[in-house]
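All protein chains but one are shown in place.
As written, the chain order gives the labels A, B and C, with residue 1 at the start of each chain.
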Amino acid sequence: MTEIFQSEIIISEISNLLKDDKHVAIGAASPIPGSAALLAQEERKNTNLKLQVTILHSQKFNNFTDGSRELFDASAQGRIDTFFLGGVQIDGEANINLVGTGRYPKLDKRFSGSFGSALMYFVVPKIILFREEHTPRTLVKKVDFISAPGISPPNIYRPGGPKYLITNKALFSFNKKKKNFKIEKINPEFTLNEVIKSTGFEFKTNKNLKYFTMPSQKRIHILRNLIAPKVLNFYPQFAKKLWFN
Amino acid sequence: MTEIFQSEIIISEISNLLKDDKHVAIGAASPIPGSAALLAQEERKNTNLKLQVTILHSQKFNNFTDGSRELFDASAQGRIDTFFLGGVQIDGEANINLVGTGRYPKLDKRFSGSFGSALMYFVVPKIILFREEHTPRTLVKKVDFISAPGISPPNIYRPGGPKYLITNKALFSFNKKKKNFKIEKINPEFTLNEVIKSTGFEFKTNKNLKYFTMPSQKRIHILRNLIAPKVLNFYPQFAKKLWFN
Amino acid sequence: MVNFTQITVKDIAKEVKDNCLLGIPADYSGVPMSVTIEIIKNKTKGLRLYCLPLTTIQGDMLIGSGCVNEIETAAVTLGEYGQAPRFQDAIENSKINIKDSTCPALHAQLQATEKSVPFMPLRGILGSDLYNNRNDWSVIDNPMNNSNTNDEKIVILPAVQLDILIFHASKADINGNVQIGRRRELATLAHASKKVYVTVEEIVDEDFFDSELKAAATLPSLYVDGISLAKNGAWPCGLTDYYDIDTIEMSKYANAAKYQETFDEYMRDFISQNNYSNI
Partner (left out) sequence: MVNFTQITVKDIAKEVKDNCLLGIPADYSGVPMSVTIEIIKNKTKGLRLYCLPLTTIQGDMLIGSGCVNEIETAAVTLGEYGQAPRFQDAIENSKINIKDSTCPALHAQLQATEKSVPFMPLRGILGSDLYNNRNDWSVIDNPMNNSNTNDEKIVILPAVQLDILIFHASKADINGNVQIGRRRELATLAHASKKVYVTVEEIVDEDFFDSELKAAATLPSLYVDGISLAKNGAWPCGLTDYYDIDTIEMSKYANAAKYQETFDEYMRDFISQNNYSNI
């Protein structure tokens, strides 16, 4: 049996989350979500429920023609089902921080910036938070800076918001009413206690806690033979490291 | 000497009003202004002050690429120097009516509608009002419906507005502060008294009243040989009637 | 084999439900005449037309055929062929409601929906009777202090969401992308519409996104719910690079439409002649 990489397991898990989507968009610096979306697209190729995947940093997988604002307009129009957001920090109420740690504006450690999160998080129905590193410094009690809030009061237009958080250790769902995360799946390489210790916020445990599903041989075959070459086009560094080294 | 048509004299007069412009735009159903702009463009071809002419109903003389809103956006940005507006009725304060006569909305006589006048009249610095028919029913004391007002109070953003009114009988200038028209030129086929009688509003007379200038033979040559074939492309009915019958 | 929903002109017309808000392209944007005839044959009622920013024979025919309840537009005209007679008659005899507008307002209201914001500000308009007759428009004090005009008043316009948009275009590719060229107002219309149907002169065996140049001229399939082949689908209107306006037919229409009786007669002929062979 071939060795399966951790990143491939996460790609596979994310792919499962895209089941009923019609259109998934992938923003900046998101090779793992991008691979997952292309995988889901490939697997549904011969079904009636086609999946459109828009990868902003690709020429080929980007069918927008109204300039770089079209992603945001189309999302606001409700035409994008799923989008991914990351975070330097993510807290227990699903607030995300893409700006940096320390006290704003003179931060201790500055990161790139909020990108489109402050709109996308409000309007895309299924936002999947993705941060590979799962440690108390990434998953925190309270973010130092809110790039986009996890929840909003009723007088704010908010058809969208966080649905899942996935890391290299676990998959969480988010409950908007209770304003908390619940663990759904765990990477079999870690114990629940280890996950709790690595998480800066409290989350709801789960009696039916499952393990990350190992991707089937068929899925791995598709991923390595059909998806990897595509990813090489627009995330060359990532694809080379994982598949072509 | 060749016979010169009335329409050609008006085209020539309008062309003179475009002297310092860099960009003139021509809207719907404006064959005479369109011909005048192309004439001015041709005559300035070998000078340093080129004239750009945008004729919306032409493919060739329309260099916009942002769809039909670009005329309005570009005008609001201050990139269009001169635009033409007409009117079912025009009154002494330069209010224009493109909608119809009688009591709105159940009008006695409905016309096409206001087109872009309600923005263009506010933002284009030199609006030339053009209405061939010069009678008390077209030049009225008070329009029945204001498609766009001639003047605005100071709390309204209004870099643009009416500068001239030209008809088959006369050319008027508009004084924004005094809110009235002043006659500048008269068609030699009419007397001032006839013009006064044909005008439903009072206007300022002019000690230096001039006649419409007869276009030179050279200008008529350019108009008939270089401009007429262009006009035939986008105002075929007009061009055929005037030049190709 | 195409990878999109290919339907008939008749099917498109069936999607135009009574009382819906229908997007109407200008004469230069690809007038879907073949579908318009089918709508008229269906005796569709109560349509509300939203013109971007005007309509010519399409709107006049729909009005004359009794399909229209309301029209929001900057103009209805037959252009060089004169006023739009059925429209004039309908207004002068209060047969339809009119929301008289101005071109940039019609654009801005769709751009608001495109961005999913509830309104758009627009300069101009104030002091006109357009404003005085629109109770869906309001005026606010400019909330910004970035203007040179003190205590500026500015109009705000509501976002308008179309129920359905139909237009005619030159080409679709095998994946349902539509070539719109410079007619980018069609993109704005499509972005602001719940459903979008397109008739085309031809379906070509390529993907426009394989060429950056063609891609730039394309409305992506993402916004298109169905496409039908309809040769001469804009006739008697013109279509850029395909055919000019049919001046004889337009004159004939302009003349016939002057009276309801002659209009009705014209329409009976027009419909029975089956001008769009491939329906």
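Please note the rule applied: a residue touches a chain if its C-beta (ideal position, glycine included) is under 8 Å from a C-beta of that chain, and two chains touch if they have at least 3 such contacts.
Please read all numbers here as calculations on a predicted model, not as lab measurements.
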Query raised in the report: For the full complex, which residue in A:Ile146, A:Ile186 or A:Leu242 touches the chain that was left out?
Result: A:Ile146
Query raised in the report: Which residue from A:Arg44, A:Arg110 or A:Lys176 sits in contact with the chain not drawn here?
Result: A:Arg110
Query - Residue among C:Arg86, C:Lys99 or C:Lys115 that touches the chain left out of view - result: C:Lys115
Report task. For the chain that got dropped from the picture, name the residues of chain B it touches. Result -> 23, 52, 59-60, 63-66, 72-74, 76-79, 123
Query raised in the report: Contacts of chain C with the missing chain: which residues?
Result: 104, 108, 115-123, 138, 140, 142-144, 146-147, 152, 154, 156, 158-159, 180-182, 212-217, 240-241
Report task. Quickly run down the residues of chain A that touch the omitted chain. Result -> 28-29, 57, 59, 64-69, 71-73, 76, 98-100, 104-123, 145-149, 152-157, 235-238
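Keep this in mind: only the chains that are shown with their structure count from here on.
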Report task. Based on which chains touch which, give the shortest step count from chain A to chain B. Result -> 2
Query raised in the report: Using each chain's Cα centroid, which is most distant from the centroid of chain B?
Result: A
Query raised in the report: How many angstrom between the C-alpha centroids of chain C and chain A?
Result: 40
Query raised in the report: In whole angstrom, what separates the CA-based centres of chain B and chain C?
Result: 28
Query raised in the report: Where does chain C touch two or more other chains at once, residue-wise?
Result: 187
Requested in this report: Among the residues of chain A, pick out those that touch two or more other chains and give their numbers.
Outcome: none
